[in-house]
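Notes follow the structure.
For this depiction, one protein chain was excluded, whereas all remaining protein chains were kept in their positions.
When the chains are written out, they are named A, B and C in that same order, and each has its own residue count from 1.
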Amino acid sequence: MKTEVTPGMFSQAEIAVSKKTPIVMAGFTAIVLVFFGILGTGDVVVWQFTKPDDTFALPDFTVASNTIGLIIGVVLAAITAYAFVLVSQKKHPALWLSLVFGLLAVIALLSWLAAGNKVQFAFILSNAIVLAIPIALGAMAGIMSERVGVVNIAIEGQLLTGAFLAAVVGSLTDNLWVGLLAAMVGAALLSMVLATFSIKFLVDQIIVGVVLNVLVLGVTNFLYSQWLANDGKNANFPGTFPIIEIPVLSEIPILGPALFENRITTYLAFLIIPALWFFLFKTKLGLRARAVGEHPLAADTVGINVARTRFWWVTIGGMVAGLGGAALTIGSVGAFGRDMSGGQGFIALAVVILGRWHPFSAGAAALLFGFAIILRIWANQVSPGIPTDFITMVPYVVTLIAVVGFVGRVRAPAADGQPYIKG
Amino acid sequence: MKTSTKRALSGLAMTGAAALVLAGCAAAPAPEETEVPEVDYLACAVSDEGSWNDKSFNQSVYEGLEKANAELGVQISDAESASPDDFAPNLQAMIDASCDVTIAVGFNLVAAVNEAAAANPEANFVTVDGWSEGNANLKPINYAMNQSSYLAGYLAAAHSTTKVVGTYGGMQIPAVTDFMTGFYYGAMAWGADNGTDVTVVGWDPATEKGDFIGDFTPNSGTSKSIAAGQLAADADVIFPVGGDQFGAVSEAITEAGVAAVMIGVDKDISVTSPEYSQWMLTSVEKRMTNAVFDIIKDIAIDGNAFNGDTYLGTLENGGTALSPITNFSGDQAAIEAKLQELTDGIIAGDINPLG
Amino acid sequence: MSTETENRFQTALKEIFSTSATRTVLSVFLGFVVGAIFMVFSNEDVLKAAQYFTARPMDTIAASWSAIADGYSALFRGAIYNYERADDPVAAFRPITETLRFAAPLIAAGLGIALGFRVGLFNIGGNGQLMFGVLWATWISTRVELPFGIHLVVAILMAILGAALLGALVGFLKARTGAHEVIVTIMLNYIAANLLTYFFREESLLRETGGGGTPKSDAPAITAQLPKLLGEDYTLHLGFALAIIAVVVYWWLMERSTIGYRFRMVGHNPHAARTAGINVERTYMYAMAASAAFVGIAAANQALGATSGLSPSVDAGIGFDGITVALLGGSTAPGVLMAGLLFGAFKAGSAPMQVMGLSPEVLGIVQGSIVLFIAAPPLVRAIFRLPKPQKTTVLKDLVKRSSKGEEK
Partner (left out) sequence: MKLELRGITKRFGSLTANDSINLVVESGEIHSLLGENGAGKSTLMNVLYGLYTADEGEILLDGVAHKFSGPGDAMAAGIGMVHQHFMLIPVFTVAENVVLGNEPTGALGTLNLDVARARVREISDRFGFDIDPDALVEDLPVGAQQRVEIIKALARDAKVLVLDEPTAVLTPQETDELMEIMRGLAKSGTSIVFITHKLREVQAVADTITVIRLGKVVGEAKPTESAADLASMMVGRAVDLEVHKNAPVLGDKGLTVTNLTVVGDRHDKVVDDVSFTVHGGEVLAIAGVQGNGQTELAEALVGLRGVSSGTIHLGELDITASSVREVIDAGVGYVPEDRKKDGLVAEFSIAENLMLNKSFGAPFAKGALIDFANRDRIADELIEEYDIRTPGRDTPAGKLSGGNQQKVVVARELSRDLNLFIASQPTRGVDVGSIEFIHERIIQTRDAGKPVVIISTELDEVAGLADRIAVMYRGRIVGIVDATTSRETLGQMMAGVSA
């Protein structure tokens, strides 16, 4: 007689499904319908999907602002109702439903803001991507180190190190590639400090991270004020990588210019995100890394060197963050400025969690931040009047709502932050 | 008392370390002769939040001190403030160091410096962008930046081929918007003079709405995106009033692939940061360096008594001015003549740069 | 000396060297060494002398020594006692009072962050909570008229309440939706900062009467200002007393009270706490509120310790410094007190060090290094070749006793 037990050995119970998602949706629907639709203005808004010089120019789309608000509001109401029905049938609303909902809500928001003006879609999208790159790369560094069980609070410091070295070394050598390399190596060295202290000396990982941020800020400020500020022409004028238009692809309407007319730093990010996904989930190294982050002792018992795995993943993560830092300077504005990462490393930390330690989700979350930043700038330019302090808050409020309403409890790698002490 | 000349150390830590290795075997120098005889006068400065190297008003004041040190032989000392918490202690440190005059830079220090002046009547103070609350030992330095910005706006509109010019600020505070307002009316004046519609993006003095970075972080991605947005709105002259934003703006220009230029603030950026001169149209100078130098010289060298009279930098007294024009598209001699005419008008009070 | 006493002496010495107190002192020392290195490398005289190092090495060494001595004596003059002004007792003793004044908000905020650590929460949101507290306190201190005494008390309470509310919100969201407190607090930092700026910018809200467009508040009403503790000669105000009270309250709460006991229980092992009948979610909420309430004391200090109007940078990064203070202080009441005093001394000493031509960033580097060394006992032991912590005889006895027990 066999007593085999298999998954689902117990009879299934009725599942209670959280009403959180439809409730949040209902709130947004109300805002769109009432403020953008019913109370919205009838001024026309012009959606420009392509720039005039694009190969395939699409015609502009002109429509009254409140019309869009009303139409989208009605569609959103339908989606919300559908979500309520799903929940009442004990089914989870699918992720794509939330995504479609969000996309439509954003279109309504843009149309409302741009009443009597233009929505330069390509401009918004390409800026959102560029602004998202440092955050996304910082988040990838965070994922790489947290997936092996090392909490990385030092992303901010890694970005700043990368930004600094890219600009300075790029200027001094007059070679941006050398600058890029220096940024990656420098941030990797910083990561090695994090790795060594947390793995070898078993220092609390949060402490090391916090301290490294303080130190990097101190050292770069010190060097900036003592050196760069006085010799900007030689030491802090690297210029930026040229923008490379990828033939054919960059001519795809709407998305082409935003995705395929970028700098090498952006393309590298486009490569790194899927590559990281591939390595984490499809290769031997990734399997081992995740094992170390979930259950280091178990990994050890099958002959995986936990300390070495952690060390290298954290270090290479540092290289990625260094690249993100370089994207701030030689991938965007050129010169380095004091504290120019300005908290983006912390945003990256939030993005790691928001993206549930998954490269693609984190990439999308980073894009959300990039979009939010450009939204503030753009909204202010097309419809000045909303207090700037409030618009500045938008990305943070959106993240809060996303975390509270859609993400909720997340499951970190089980050994995240746990030192591994061998007997 | 130590003479602080830390800003002279251009190649510091890294080059310094290299020097230890490479040049460690140089011959020992003979005892040096100082060129300028030392004067027993200590001039000090306390910065606003931020560093002395902000390519903006903190730096201008600091350079005034350095100039006084180099040319007059006075001794100098300084302290940077990281936050408002540091204002009073920094001023106190200067009092403890027996500074003969202490320059408090920035509007934010006005309360602290007034308190310090009241508590230490024997010491002398200067407040830049501030005012005196009846303290005879406190001398305010102020600037009518709208005057030179007006000229910049006029020049910008003249230069522009699209007749769209842009400006944006670090934060929405009067010290910033004063520039932007002058710029706005200057550009409008050119439009009126030439019967052409000129559009100013980024600031509207009537509604007090405009584009602001939100902080004074140098060369942030946000700053660049604002510039890019203005370029996308066809602006071809950009006037960023937020410290060192020239890397961000020049990159936005390069990226947009347009022949746009920018206008510097506070200092002649073509000179102080020559790397950006190819994009500069001109700069709106706030000549604190000279004001500071003059005040120190007046007392330390010329032996005049300190007075608490307000110094207002204007076009008239040269406290503010437009830097030499570079990269102008049209007839430079003609526009220079016109700008001189406007300058005279403003000095005479015939033209109001604030509308 | 008999061999026995000698051995005992050695053992005692070993135990002293392996204690955390010694390590802390050595870590602070190492931090200063790191700072000294930066001072030397940024000193003009040293760099000049180094160019002819081989020809006259003593010049470099002398210059280095004087750079370090100048720097740290300036720190001493700025933070403890200004011997150069010994003629004037007020000026001579002012530095130590400045140290205490700067330490007060750091201690309070440090306690708040420390409380979070003890409950297993990482409160990166100290700065946001501080700003929110400032917002409330400033409303009371500039927009409400109350009698002397009551005004100050109400304003302080509002600072604490305001901060605590924002903290409670974090706890509530965590308990209710599982949102991670690190994300929530980071986001609320930005939100609170912008909100405060908005309030300081709007005339109808908190902008100074008659002020321009600069976001700035009025000075707190005289009745709501923290009174000076040592007379008008010194700026040290009641904020320091509040911080000391906070230390005592924190100690009492965490070590003596049952609430603190449950906080610690949840921090160490939430599963066991749940099994022991503790509502863990609610505990998180209370703990976040309590954590933020301590930060609120720092907010009161910032908002009501000022005699002039506040700007949006009133936080002075204290919420973030509080993290370092809490870490350095090991999250205990006396530890945080000492760490706060040390960092307060650094802040107070910064100005005279700058007068000596030193870069203010050096002190930040010293601070970071100290915490790093404190956090890595093996590193410090390796540097000083200290003995490993001695296993106390307690453990040996235990083994003996239990083996005897097994064999009885």
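Note that in this section contacts are C-beta pairs under 8 Å (C-beta built on N, C-alpha and C of every residue); 3 or more make two chains touch, one makes a residue touch a chain.
Everything numeric in this text was worked out from a predicted model, so none of it was measured.
Taking every chain of the complex into account, the absent chain touches A, C.
Which of A:Leu70, A:Val87 or A:Ala299 touches the hidden chain is settled by the complete complex: it is A:Ala299. Remark: the residues of chain C touching the chain excluded from display are 256-259, 261-262, 264-265, 268-269, 271-279, 391, 394-399, 401-403, 405-407. Those residues of chain A that touch the chain absent from the view are 1-13, 15, 282-288, 290-291, 294-295, 297-305, 414, 422-423.
What we mean here is this: only the chains that are shown with their structure count from here on.
Chain centres here are means of the Cα atoms, and by that rule the chain farthest away from chain A is B.
Mean C-alpha positions place chain A and chain B at a centre distance of 37 Å. The distance from the centre of chain A to the centre of chain C, each centre being the mean of the chain's C-alpha atoms, comes to 32 Å. Counting partner chains per residue, chain C has residues 38, 42, 201, 359 touching two or more of them.
Shared interface positions of chain A, defined as residues touching 2 or more other chains, are 221-222, 225-226, 392.
Here chain B touches chain C in the complex through residues 2, 4-6, 8-9, 12-13, 16-17, 19-20, 23-29, 44, 49, 77-80, 82-86, 88-90, 92-94, 96-97, 107-108, 111-112, 115, 171-175, 177, 208, going by the rule given at the top. Taken in their complex, chain C has these residues touching chain B: 38, 41-42, 44, 47, 50-56, 59, 70, 77-78, 82, 84-85, 91, 94, 98, 102, 201, 212-215, 219, 235, 302, 306-311, 313-317, 347-348, 350-352, 354-357, 359-360.
Residues of chain C touching chain A in their complex: 38, 42, 122, 124, 173, 177-180, 182-184, 186-188, 190-191, 194-195, 197-198, 201-202, 323-324, 327, 359, 361-362, 364-365, 367-369, 371-372, 375-379.
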